[in-house]
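All protein chains but one are shown at their positions in the complex.
For clarity, chains are labelled A, B and C in written order, and residue numbers in each chain start from 1.
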């Protein structure tokens, strides 16, 4: 076996940080050498301070690891640094680390829309990683920053890609039912969500609009030309622990012969991660279910280890000849966050970009 | 005070039946003389057999009433019969009762789309009641049947009507988050809905499509010409007790000058029930809230005694110049069922049609 | 009508503060002249800053009131000051205000166990208010402090009092299922409680143990001699919005002839608030339900306007001849907090102690 690459997780005690731990602790290519947290936890053992939220216990060897500070010192020994930091911290720290040579693969929202920052959903736009040399040169950085998309967008775009490729897309409308874990451990208080829905998630709709177009866009010489489609999202928080469910209406450019044609396009979809057999790549990025009442968050969110999205209820929209509608579901903390970040890092490695 | 009209409720122990009881037990125009239930409850006192689901106790005088059989004998003394029957029972019984002279105002879905049956949301299409003489003549009935819409449709159409009047509508897409009470007391088992969403409600989307067009349609000599718009619904069940929340995308024919124009059109909307000051009519059929995160089911479902719908988050859709999106919420058991039925009966009375 | 007494609510925007607002805004004896909040809200209108959690909207006149600082200046015009402050703030501020002449009726836990501080559940121990002159003299205060019990204890003790009076009590064991509102608006995050129970509430069991004995204790010359019984509580948080449900096992000193004797003792119980017909006193402090599956939080928590406790399932415990078990439920924010505080103030007024 080859030498594993030393990696760090910043923000390791949060919900997404915990997912990074699960995905990295026995990773065949990466070795977790450092985990960071905020001030008050530094020096504590991970297992003693983390409020673990997922079903199995945290891996024993990680429980014993001590938390490092969230700064350069804290990740000094890592080559790749996965970031699950809050936006305000990420905005300051990520560029500093990239400048000093770290490869940042980040779930935080800042810089996602920067022209020279690749925003990657690995099955869709692996070629956008070509922005990296441009970024490094322009910013005079030894390292670089790559971003995974917002959770809702990661799940949505995976379902859109084969439609775009096969039929063309003119407009997308999506109404989401998002899990409370998407807001972080303390993000949604119980008094707000028991027997209730909150039909608003700050800045979420804007993220879906612009990130979808960038991810599905075309790489030009030094930036990504966003895809010229209409995207309109309505985002809502529901009393579900994990798994974002989205009701999608898509106006296609070309009418599929029948719904089965759409099913096939989605079912057969594969991307570079499957081709390269990357460790975290699900066998099928999109699993289509034929039952009338699926996907459902509790039953389908862990499909493909949380890396597949599950599509169901594909049907004509009745608005016009070319419009279909369907449901898509994905794990917001894995495919929508940590899992996609790890997959990006694997892609970078497989493509010899690190 | 004038003599009150004797009325009956068929299916009085179910969730919608219970709402009828609440709305009718001290009604200024109607006197509840009979309540019916299925076989096993006949002869029992209402208070001893009902599994009451709403916050205050059932009215004391109704608790003492005995349940009658669900047939002609059971409602013999009533002039108006409110029906909260299951479809299969309604399909047989309602025509029989109408034939024998009863005025049926029904929440059950059969006959809603019949050409000569008025499907009424009283603020929107009171004129469709003119189908009644046609129905009676055609069917040679002494009584008649009038229907309130499906719950989701009742709430949706109320919000669409002022948009149609002010700006014209070409297409409507709606994704719903529907309360478990919409399926009846036993409709959704807890194992299916805790920490979950069920993205399917049988026949619901079809009902929304066709009923919306009929309610917003135009009365011709002997039928309603459905409104020529596209309607596409995606319907989902969420872990909420009461209140259907809907995310609506509307393509308008004319672009409103600004979002505020839409707010005004909705806020100022009134219909005949308000004009006639019907007892169950809410002062404002549509309440527009300006907070970024409303309407929410738990807080807004009882607005206007459950008879108002609450609209919020009115904004441009970003798809094209003429499209807006918003949330609308309503009580599925009151505005979406019993309340609208009672309002129809009041309208019939005020218009001297009974 | 007599002049109303000017009152203030400190901590008016929290869940208990909101209940105080509901109970006081049209109170026949008290006039709400001041409401206070923490730093960042001072000067804002109540309606614009409060995150209101109860079903009806906050009263319009209170919505327009501006929030004052939580200090002497902020309540200068009030004679009675109701406190819904966090412990740490209450510990400093309440004595200062009492010293400067304010009558403090407080839901905060500090000082509840002080020898000269009356801890009152008005139907049980109104005579303990006689500690007030002792408190004033000892502390050389112009005003004084009276306390309502911890929520769980307020509900429990109400059900114990008639048992104590009629049969004597040797030991009480209680296992609670407490609503999330008991922890305050932000007290329980949704990630912790959906599909879950938290079997621990900090310091709660200790409060139940010692407060129960004090409330049921005997006033001596200058303090309360705690009742000499065993009390053991096990406290748990459940996914319910409001209403604490408690499973109680009571070893009685004397065996009731039959269970019906216990039912009668509880049903017939009345206290001084009922005798004096205090405005907030429920007609029946204890409502006994005979159904096999009641009380239930969602259906019974607002019994008697939230001021009655509801007892059900009274039965022999099978441990020994003298032991019974039953369920008791009460509104944790009304009977368990603000309602009892208001009732204490009414009692003070009716007894001419203010």
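General remarks:
Simple rule for what comes next: contacts are C-beta pairs under 8 Å (C-beta built on N, C-alpha and C of every residue); 3 or more make two chains touch, one makes a residue touch a chain.
Please read these numbers as outputs of a predicted model, since none were measured by experiment.
From the options B:53, B:89 or B:219, the residue with contact to the chain not on display is B:53. Contact with the chain that does not appear here is found for just one residue of C:218, C:232 or C:260, C:232.
With the whole complex as reference, residues 15, 53, 180-181, 185-195, 239-241 of chain B touch the missing chain. Looking at chain C, the residues touching the absent chain are 171, 173, 175, 177, 195-200, 209, 230-232, 234, 236, 238-241, 245, 247, 249, 292-299, 312-313, 317-320, 323, 325, 327. Residue-level contact of chain A with the missing chain is found at 52, 55, 194-195, 298-299, 302.
Note that in this section only the chains that are shown with their structure count from here on.
Inter-chain contacts peak for the pair A-B.
Spacing of chain A relative to chain B, judged by their CA centroids, is 42 angstrom. Touching of two or more other chains is recorded for residues 194-195 of chain C.
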